[in-house]
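Please read through the structure below; I'll follow up with questions.
One chain of protein is taken out of this complex; the other chains stay put.
Which chain is which? They are A and B, in the order written, and residues in each are numbered from 1.
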Amino acid sequence: MEYIKLEDVWKTYKTKGVTVTPLRGLSMSVDKGELVVVLGPSGEGKTTLLRVIAGLLRQDKGHVYLRGELVDDLPPRERNVAMVFQSYAIYPFMSVYDNIAFPLKLMHRPKQEIDAQVKKVAEMLRIGDILSKKPSELSGGQRQRVAIAKALVKGADILLMDEPMANLDAIVRVYAREELKQLHKELGTTIVYVTHDQVEALSLATKLAVLHDGVIQDFGDPMEVYRRPRNTWVASFVGNPPMNVLEGTVREGYIVSKKGELKLPLPSSYRGSVKEGQDVTFGFRPEDAVVGEGDLRGVVSMIERVGAYTVVHVDVGDGTLLRVLYPSTTQVNRGDKVSFTVRPGSLVLFDPATGKRVEAASS
Amino acid sequence: MSSARDKLEGFIYFLPLFAAVLFLFLYPLLYSTYVSFTNMNLLNFFRHTYRFVGAFNYVLALRQRYISTLLINEVIWTLGSLIPMMALGFALALILNQRDLRGKSFFYAILILPWAFPGFISLLVWQGMWVYPYGFMNRYVLPSLHMPTINALQSVGDAWAELIITNLWLSFPYYMTVFYSGLQSIPAELYEIADVDGAGALTKFLRITVPSLRKTIAFVFITSFVFTWNNFYPIYVLTSGGPGISTETFIVYAYQQAFSYSNYGIAAALSIISTVITIVLAVVVMKFTGVLEGIT
Partner (left out) sequence: MRGRSRRLAYKALRLGISYIVLIVVAIWAIMPIYYVIMLSFSHVTRLLAVSIKDLVPTQVTLQAYRELLFGRFIPSIKAPDFPLWVAHSIVLAAATSLLSIALAMLAGYGLSRLDMPAKKTLATFTYIITFLPVTATTVPLYLLFAQLRLLNYYGLVLAYTPGTAVFAAFLAKLAIDSIPPDYEDAAMVDGLSRFGVFIRIVFRMAMPIVALTALLGFLGAYMDYATAYAFIGTNSNQWTAMLGLYYLAGLYNYASAPNYNIFAAGAVLMGIPLMALFLVSQRMMTRAYSSLAGIK
């Protein structure tokens, strides 16, 4: 069922004399038990979105529904949601135990119940042994777990997380991600998680939402969004390295790029959706370019060795650069001439005017 | 991040203070303005038999030359205090700023005593010391320095001398501290470059020290001016405005009119005049120093 729903939400505010509107008619719907990651560039309204759901901010227009009920007028404490902040917001003057127990204390739960809950949640997050410490004595990873424990202890079934891993070391982050996924599986909490980190988004999400320009640009299964983005913006944002996006025209069963000398066969699934001579924008992922054989030609112009693979920028004429992936062991140098093809099923077509994806007539 | 509701919430938090300020500053001033136009005194206050007398109090003050005397006194008091205080404070700051001076913290701790010790109590002590002829100052200190004694009850000049010397004692440490930290914040490199260029001590002082401290000096002068103008206790305790009204200032005179003579009407008028002048001075300070940006 639609557990969290935002309907045409608008929010404008003034900061330092500048007026910004981060949310412009945003609509989004989250099913129970999903781990929805809201991915978007920094400063574009992800945090605002979370706060509107929590009730810390009131939207100017539109509605927020939680568990099927309209909650617009409810203050945060009555919405039964839990929140983890980027800065963790752990009270420095309380011990870890008291921090975690705090929400329950506010609800005036009996002492034994509080104690049991706190210990249970602490066990789950493996912080049972630091309950008596003060926050200043903890490491970043421990603090993060305390923040999560604090959020979980209420037993709320909606959890909102604002880039909680941003302040962790890269290595710790990998483990933290795994633990979160485990936790999600065990508890079945509905989670809305915002981040600007691509890798995090793709690995954590059960559903991915891409936020840009005040609205959700794309929503769905992460790999679906990755392989078949709904518009050109999403195509060039999601994934690292991003999709290669080019302008072209349909000619005689091929897509011919406007710049450079790329000529790709039109996938059969699109035959019915586009006309001869029609201008299209098309895209394919760097990993879907097969190097070594094929009709497409180019010259290597730039090489990025990332470790697990190598990103090679290939000039295909007219200064148009494409990114393709090489295995890290393959030798490649600037100026090398390369030939490659593109896996036919990986091509995505977009309307040049709107940027929206063109649907295949048959899949 | 705000809505009408947030704005209201914010105002509610500010409300108690705002109400207090309104009730305890603004309203009394308004009421005093009203009183200043009446002939209210102790007798007719309780029976509400006081009458509206228009600008009588103000005219009286002008005609009997209270106001001009008070203004002159204010200027003598303020400038006469500030110039020695700032000069001594500055001189001491310069002395303490010398790098090869030993015992700085020792001297600093002693020199700061007059300011740290509660001013009112110090004034009570000083009052006893200035009594003519047997107070400590007149009996021992001044004669041993071969200086004339000070009789504030008889001579106007003596009264001012007493006031200014005592005020100097009370406040010079403040200026010493302010100027000392100002001097300390001048980067040593400026002086070192001047040394390399061959500048003498006087040149360094005039070309580096004074310009660097100009803003500090100006700010201190203006804020101290306003403070000294309204400084009640020294004059009240030491001379009570005497002899006659030759050392009275607005604030002391108003206080005495109200609480020694119960002339509430005149006291109110003088309070209003004094407050208006203070506000004008405060606005000048604000404009001059641009302090407001730092606060909002």
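Just so we're on the same page, contacts are C-beta pairs under 8 Å (C-beta built on N, C-alpha and C of every residue); 3 or more make two chains touch, one makes a residue touch a chain.
Remember, predicted model here, so these are calculated numbers, not experimental data.
Here one chain is not drawn; of B:V53, B:L71 or B:A91, the residue touching it is B:A91. Checked against the full complex, the candidates B:M85, B:A152, B:V220 or B:A268 give a single residue touching the omitted chain, namely B:A268. From the options A:W10, A:F85 or A:W233, the residue with contact to the unseen chain in the full assembly is A:F85. Within the whole complex, the absent chain has one touching residue among B:Y140, B:F221 or B:Y261, and that is B:Y140.
Where chain A meets the chain that is not shown, the touching residues are 51, 54-56, 75-77, 81-83, 85-89, 91-93, 102-103, 106-107, 150, 154. Across the interface with the omitted chain, chain B contributes residues 1-2, 6-7, 9-14, 16-18, 20-21, 24-25, 27-29, 31-32, 35, 40, 45, 88, 91-92, 95-96, 98, 100-101, 107, 110-111, 113-114, 116-122, 124-129, 131, 134-136, 139-141, 169, 172-173, 226-227, 230-233, 236-237, 251, 254-255, 258-259, 264, 267-268, 271, 274-275, 278-279, 281-283, 285-286, 291-292, 295-296.
Operating definition for what follows: only the chains that are shown with their structure count from here on.
Separating the centre of chain A from that of chain B, both taken as means of CA atoms, is a distance of 64 Å.
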